[in-house]
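A single protein chain has been removed from this complex, and every other one stays in its place.
Right after this comes chain A.
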Amino acid sequence: MASSVLEHDAPPGVPRLKGRGTPWRERFFRLSLWTSLAVGVIFLAGLLIYVVYEAWPRLDSRIWTNFPDIIDPTNAGAQSAIMGTIWVIAFTALYCLPTGILAAIYLEEYADPERWWNKLIEINIQNLAAVPSIVYGILGLGVISRGLGFGQTVLTASLTLSLLVLPIVIIASREAIRAVPQSIRQASLALGATQWQTIRLQVLPAAVPGMATGSILALSRAIGEAAPLLLLGGLTFITFNPTGVQSQFTVLPIQIFNWISQSRAEFVSLASAAIVILLVILLAMNSLAIWLRNRYARRW
């Protein structure tokens, strides 16, 4: 900083402008701020190391080739849970991504934010994003599973999860659409394109990377979600892969919860191994999202 110049080069007799150095309060404050970030980092590192350490004896192909076995935990695996997760998330994506993106287009491109019904939709989405996931489980139980009669199936689970992550998809897609500058739209409209042509040919292509990032993050939230599925029969002991949307199912987080509840020590390493699989899937998705954001992010 410039203070060193004053310190050394000032002629004698000139009053020194430098302060009394950095007071200890400043150092302490900075250190405590830094510590609060460090706690999160240390916790994350501790968690990852602990899980991998516990999982080490079971980190082999058994975890995805074998099925859950309550009697013989040393040979049990999580294939039905991994396949169940894939089925449920595929259908969740199928339901929530189109709905979320279309809703975002409406709210950004068509809706007049001054109208009361659009304000209502807006507040509603912000609230839904913070409604506890177990309440979505109650929605799934009361309306989708029993009310519509879909039962404890992949269909019910994926519909429930898609409603759960819909606000996240909408909020992320809206941000991506909002980032496209207004001048692009005006240029397109001035050339005679209709509103939908403008959206389809100009706005959406520019917003796709942002939407993809948001969608991946939303789906990774759905993959890790266990609470609502507890109410939808996800905890039933399942030793077969789903065969269709009408099939019963279990998913990885539920299988992990099941194994945590067992008292024998073998189940701890089994649960840890399943957690490692789950975390690897999630980290891969998160990295893909971050890579997409950095690779295709466009500064206008």
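Following the convention adopted for this analysis, contacts are C-beta pairs under 8 Å (C-beta built on N, C-alpha and C of every residue); 3 or more make two chains touch, one makes a residue touch a chain; residues count from 1.
Note that in this section contacts and distances are computed from a predicted model.
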Could you check which of "NADH-quinone oxidoreductase subunit L", "Phosphate transport system permease protein", "GvpL/GvpF family gas vesicle protein" or "ABC transporter ATP-binding protein" matches the UniProt name for the chain that's left out?
"Phosphate transport system permease protein"
Looking beyond the chains shown, say which of A:Ile70, A:Ile123, A:Val280 or A:Ala297 touches the absent one.
A:Ile123
Consider the whole complex, including the chain that is not shown, and state which of A:Ile70, A:Leu283 or A:Ala297 touches that chain.
A:Leu283
For the chain left out of this view, which of A:Trp56, A:Trp196 or A:Tyr296 touches it?
A:Trp196
Residue of A:Pro57, A:Pro132, A:Pro181 or A:Pro205 touching the missing chain in the full complex
A:Pro132
Residues belonging to chain A that touch the chain removed from view
23, 25-26, 29-30, 32-37, 39-41, 43-44, 46-47, 50-51, 54, 98-100, 102-103, 105-107, 110-111, 120-121, 123-128, 130-139, 141-143, 146-147, 163, 166-167, 170, 194-196, 217, 220-221, 223-227, 230-231, 235, 253, 256-257, 260, 268, 271-272, 275, 278-279, 282-283, 286, 290
